[in-house]
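Only one protein chain is missing; all other protein chains are in place.
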Amino acid sequence: MVTRLIVATQQREQFIDVTATVTEALAQSGARSGVVTLFVPHTTAAITINENADPDVTADMLKGLSEIVPRAASFYRHAEGNSDAHIKASLLGSSMQLLVEDGKLQLGTWQGVYLAEFDGPRERRLWVKFASD
Amino acid sequence: MVTRLIVATQQREQFIDVTATVTEALAQSGARSGVVTLFVPHTTAAITINENADPDVTADMLKGLSEIVPRAASFYRHAEGNSDAHIKASLLGSSMQLLVEDGKLQLGTWQGVYLAEFDGPRERRLWVKFASD
Partner (left out) sequence: MVTRLIVATQQREQFIDVTATVTEALAQSGARSGVVTLFVPHTTAAITINENADPDVTADMLKGLSEIVPRAASFYRHAEGNSDAHIKASLLGSSMQLLVEDGKLQLGTWQGVYLAEFDGPRERRLWVKFASD
C-alpha cells in the first residue's frame, strides 16, 4: 500500500521538513523492520536529507543551489521559465530509502527528511511505501 | 530475478526516455504491488526522472548540466578526457526506486524515466528488479 501525503509549500524555493509526517505514516502502517521508500511525483520538487538543527543550513543550501543553477540563462528554451527547477529536482532526486528497525525510522542524529520545493508555492504530493522484512 | 535491458544512445549527451521499456519489463514480471529498483551499471551514465511533455526541458537540463560541469578543465587528470561525464553521473545517481500498485508504475503526471548518457554514443545497460510486497 502506498500512503499518499500532501505537502503545501509557501515559497518558490523551500525545504520543508517532512520527518514527522513520514514517522507518523510509518507508525500507522504498523511497520517494525524493513525499508521505507519515499517518492515525489513531481519534476520541479525533490526529496533529500540534510541537517535539521540549524535552519541556516537549509537556507545556505537553497542559496548555494541557486548559485550553481541560475534561474535565468540565455540558453533555456522551456517556455514555462522554470528550467532551473527541473535541473535542481534531478540533482537532488525523486526517490529515497530509509531504514526501519523496532518500528523506528533509523536516521542520524542531525538528519531531517526534506521535501525540496523549487517552483512553488504549490500543493505537492509525497508517496510513502513501507516494505517489511 | 534481474531483467537486463540494453539501451543504445546516439549522442555524447542525451536523455533517453525508458519509461515504456521499464513498464514492459514490469508487465512481463507479473508484478502487482511493490517497488522496482532501476540500476545503471556504468560510471558515465545515470538514471533520473524528469518532465516528458516538453522536449525543451531535457535539452535545457543537458545544457544546464554542461554549464555546471565544464567538459574541459585545467585540473582534470583522468586521461580519457571524460571526467565531466563521471561527475554528472554521480550527481544524478546510479539507482532509483519506483512504486508499483495494481500492476502499474506509479509516476506523476509529467514524469518520465530517463537514462542519462554523458559519454556516448554507446550501448548501455539498464537493470530492473521488482520486489513484491
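Letters A and B mark the chains as written, and numbering starts fresh at 1 in each.
Keep this in mind: contacts are C-beta pairs under 8 Å (C-beta built on N, C-alpha and C of every residue); 3 or more make two chains touch, one makes a residue touch a chain.
What you are looking at is a predicted structure, and each value in this text was computed from that prediction instead of being measured.
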List every residue of chain A that touches the chain not included in the displayed model.
33-35, 48-51, 54, 56-57, 59-61, 63-65, 67-68, 91-93, 96-99, 101, 106-111, 131, 133
In terms of residues, what is the contact footprint of the unshown chain on chain B?
1-2, 37, 39-43, 68-69, 73, 75-80, 83-84, 86-87, 89-91, 93-95, 97, 125, 127, 129, 131
